[in-house]
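What follows is a short report on a single structure.
Here the complex is missing a single protein chain, while all its other protein chains stay put.
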Amino acid sequence: METLFFLIVAAIAVICSLMVVTNKNPINSALSLIMTFFCLATLYVMLEAPFMAAIQVIVYAGAIMVLIVFVIMLLNIKSEAGRRTSHALFMGISVGLLLLVQTWYLLVKSSLSSVRGTVDSAMISKVGHTELIGKSLFTDFLLPFEITSILLLVAIVGAVVLSKKKL
Amino acid sequence: MDTIAIPAINLAVIAPEVVLSVVAMALLLINVFVKSEQKGYLGYLSIAGILGTLLMLIPAWGSSVEGFSGTIIQDNFAIFFKVIFLISAAMSILITDKYLEREGCNQGEIYPLILFATVGMMLMASGTDLMTIFLGLEVLSVSLYVLAGFNRNNIKSNEAGLKYFLLGAFSTGFLLYGMALTYGATGTTKIAKIASYIAMNGVSSSNLMLVAGMILMSTGFAFKVAAAPFHMWTPDVYEGAPTPMTAFMSVGPKAAGFAAFARVLLVALPALKPEWSSLLWVLAVLTMTVGNITALYQQNIKRMLAYSSIAHAGYILVGFTAGNAVGTAGILFYMLSYAFMNIGAFAIIILVGKKGEENSNVSDYAGFGYRHPVLGIAFCIFLFSLAGIPPAAGFIGKFYLFSGAIQAGYIWLAVIGVLNSAASVYYYLRVMVFMYFKEPTEDFEWVKLTPAFVLCLLIAVIGVLVPGVLPGLFLELAQKAVLM
Partner (left out) sequence: MAGAYLPIILLLAIAVCFGLGSLVFSSLIGQKKLSAVKLQPYECGCEPVGSAQERFSIKFYLIAMLFILFDIECVFLYPWAVLFKRLGVFGIMEMGAFMLILFVGYIYIWKKGALEWE
């Protein structure tokens, strides 16, 4: 049941992301991207990371997509400006294949030993995913959390400095 | 409902960063609340903030304090690099005001942005957690993207900002993926714990997840320090960015990249030393050779210095490949002297430029040495130091980098380094030939020194000559600051 559900969601995600790059109309690409983000959110839910799923929808499917659509409208691209050259296509395919072979080699030939963490599904259902993230964010990773606010402040200043009409 | 225990925080560790951020935020608000066409006073206020931060750092020398559950450390290594960042930020600020006024983009935001970039660099140098290093890098990078595109009316500056942003964001992806794989292989993002996990569980190069993490992180850092083959962005960005910002980003961020790179490789992954030193060997040779050979053909002096800065990243990678105490001390010493000589050279380039006309072709310097003898001599000192000719500091730095490589058994690497260094003399001398042996086509009457420029050039000349003539004290400091 769960595997079937995963396969359906994964297939939709792959098809939608293919549509993002193959669609001629950029607005349609953007809409396919939203669908891909929703599929990713569903995958997060299946990985028992509901907080991540919520963030994926709030930040990516919500805010970032608005920005992407605005940028498309700002540039006013009607449809694909120029056709891709066969040269770029050839390079893209060969690099992609190389990456695929590398990944396959990595998965087959080596010991991908990793560490099993302390958080399991029993703990998530008992404590809650958001609580777990919050606990490490506000204790162990307190400093990175505070640096984030500086980063956001710099981004605010940068957005105003670069794109405000009259300074 | 149980309360969550308050983690051990140690505010003293981040006090310099906090002070500098508060100064930057205050300047941001002063800039919008005080309506004044003159923005230069903001520069002096930020220099005051930088001096205050420096005064806080000096008493901390010699101690090693951790804080915030081991996500940050204040040790000699971090303090040495922070001093480099603060000096280069202060020197860049000194030469910013006049340039911005001339180019007509006199916005006060540039000073807070420089300070925020410095905060990011400081966090990178003292971060002992991959998350701290990453966020420090992001604070630095976002500020730099804006600074590169700061001259909004100049199309080249726009191009520089956009190119730097696109490629920088792409390389950040590599870095982050590497960090994620390292976390997956060791179960922690804390640098000390990564090392102890590897040592205890006998994880080695057979674990490809860890190796892939190391390679991807190295790719990300190699981009940030502009090492070949990840150097493509450098010439365009350095040429298009406002010149004071080029001076700033060719020194501070490079040093910050090396600081974080060194801490990750030397402290977290010493177990993979055979792997990363062979990787760095190739990077060092490529970076030196590509940088120097391409610099030979450049007509634009900003582009030439961009390629020369790539080559200098290569020399530093030579010391890094060695991975021993001599090489690491060489990196520290070299970064310090590089800050002075490079910012000094860019200060002269700003003086020679006019509004709209940067006059940055090598041929524009014809006869400059006769029209302005003092500036000519200063420029020669910086170029000699960049070329690594004694008694300038650049020579001593290169000497230590290469002797570190020889001690570690990398004879060929040192030989390639020396050959490259010899080739680089050509393009530095070429500028001097134009300055002294060509008929002047211009009278350079627009070149006017302001007190801020005099101060910056004075600091730069002293910073190049004193460590060059009396290297003992500075080398001793650098040796005390190495990570081993």
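Letters A and B mark the chains in the order given here, with residues in each chain numbered from 1 onward.
As a convention for this text, a residue touches a chain if its C-beta (ideal position, glycine included) is under 8 Å from a C-beta of that chain, and two chains touch if they have at least 3 such contacts.
Since this is a predicted model, take the numbers as computed values, not measurements.
*Asks:* Quickly run down the residues of chain A that touch the omitted chain.
*Replies:* Per the touch rule, chain A residues meeting the hidden chain are 45, 48, 51, 54-55, 58-59, 62-64, 66-67, 70-71, 73-76, 78, 125, 128, 130-131, 133-135, 137-138, 142, 145-146, 148-150, 152-153, 155-157, 159-160, 163-167.
*Asks:* Kindly note down the residues of chain B that lie in touch with the hidden chain.
*Replies:* Residues touching the hidden chain, for chain B, are 1-4, 6, 21, 25, 28-29, 32-33.
The working rule: only the chains that are shown with their structure count from here on.
*Asks:* Rounded to the nearest whole Å, what is the centre-to-centre distance of chain A and chain B, using the mean of the C-alpha atoms as each centre?
*Replies:* The mean C-alpha positions of chain A and chain B differ by 31 Å.
*Asks:* Give the list of chain A residues in touch with chain B in this complex.
*Replies:* Contacts found on chain A: 106, 109-117, 135, 138-144, 147-148, 150-151, 153-155, 157-158, 160-162, 167.
*Asks:* For chain B, which residues count as touching chain A in their complex?
*Replies:* 4-7, 9, 14, 21, 25, 28, 67-69, 71-72, 107, 109, 112-113, 116, 119-120, 123, 129, 131-132, 135-136, 138-139, 142-143, 145-146, 149-150, 152, 161, 184-187, 197, 203, 206-209, 212
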